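Comments concern the structure below.
Every protein chain but one is kept in place in this view of the complex.
Our next item is subunit A:
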């Protein structure tokens, strides 16, 4: 006999649900510039503190502060602002296009633009991202043609993936963007393997892996950390903690750990937590981690703390599971507004110039969209031929597929 009361199952719950007042008081936010920047070769054990804080550069007044500031020139930051604005405007156009039936599905980045746009600027040509579906800023910032992105979203005849993939599951070897799986987390370990290959060959290329807070629960995440740790792989392991995995709050994946960054500690991997809505901080931390990888010092785990201000996808309605006003209460602000404020504060940007840039970018995006739509959209009939569905299953089409293709009439 035991004298303890009966057991009961404890299921974590978010701070608030629809109808509640949003509450982010549980997130401890240090002032910008107060978190130290260790040397890139500092031992993981000596920087455990960095997994329990948030590295921030831009303060509330828009000024850059502390050791992590200064990784970019003001011109580069202005370019970063344009990248983020481009991504947001592109998203808006594609969300509308989906509602107009021009495509089946879309996923936007609202509130998370800084992460992928800034990270890409820390990479070099030849490096490879293994992205999830919410890092299209990697493509935008690497100069990938927007018209081609749209052709993929519209699954038209110019879609380089021949209509085989869901919208937004882009792929570009040349632009360092690995084909998106759509199965969560699978690519995380592949990035580690890819970076190991670079090390085996004695090359200088590094890999960057991407995962969301929810899918860190997958075995692939843990396998990736073991392999990265064991072989000192030249890889940057990004966790984008946007608080929500569809309707499931991040606590369901995080469990009893205080942060996702601290997952790296058991593997001896240097692990940092960064303000994901701070373009300057994301870039500085990315640059630091990329330098570690490039100098063969091994992997770095980065938790990007952000908020998914939009729905998970066009098939999702977040008002069913979280307060409508939650995104306004998000304490790290909007990534575009913050960089705009920084640049205005530095005297290199104005409200007027911002409006002008917005108009220019919108025009450019509309131009691209017109060209892409002229080629075709999912509902216009100008989609790839059924013949294409039999190609690329194997390098050489085996007889049984040739027979099946003939049966379809090709």
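Criterion: a residue touches a chain if its C-beta (ideal position, glycine included) is under 8 Å from a C-beta of that chain, and two chains touch if they have at least 3 such contacts; residues count from 1.
By definition in this document, contacts and distances are computed from a predicted model.
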**Message:** Please identify the absent chain by the protein name in its UniProt record; candidates are "3-methyl-2-oxobutanoate dehydrogenase (2-methylpropanoyl-transferring)", "ABC transporter ATP-binding protein", "YeeE/YedE family protein" or "3-oxoacyl-ACP reductase".
**Reply:** "3-methyl-2-oxobutanoate dehydrogenase (2-methylpropanoyl-transferring)"
**Request:** Write down which of A:227, A:279 or A:330 is the residue touching the left-out chain.
**Result:** A:227
**Item:** Contact with the hidden chain (one of A:43, A:219 or A:296)
**Value:** A:219
**Message:** From the list A:115, A:191 or A:239, pick the residue that touches the absent chain.
**Reply:** A:191
**Missing-chain contacts mapped onto subunit A** = 128, 130, 160-162, 164-165, 169, 171-173, 178-179, 181, 183, 186-201, 207, 219-220, 223-224, 226-227, 230, 391-395, 398-400
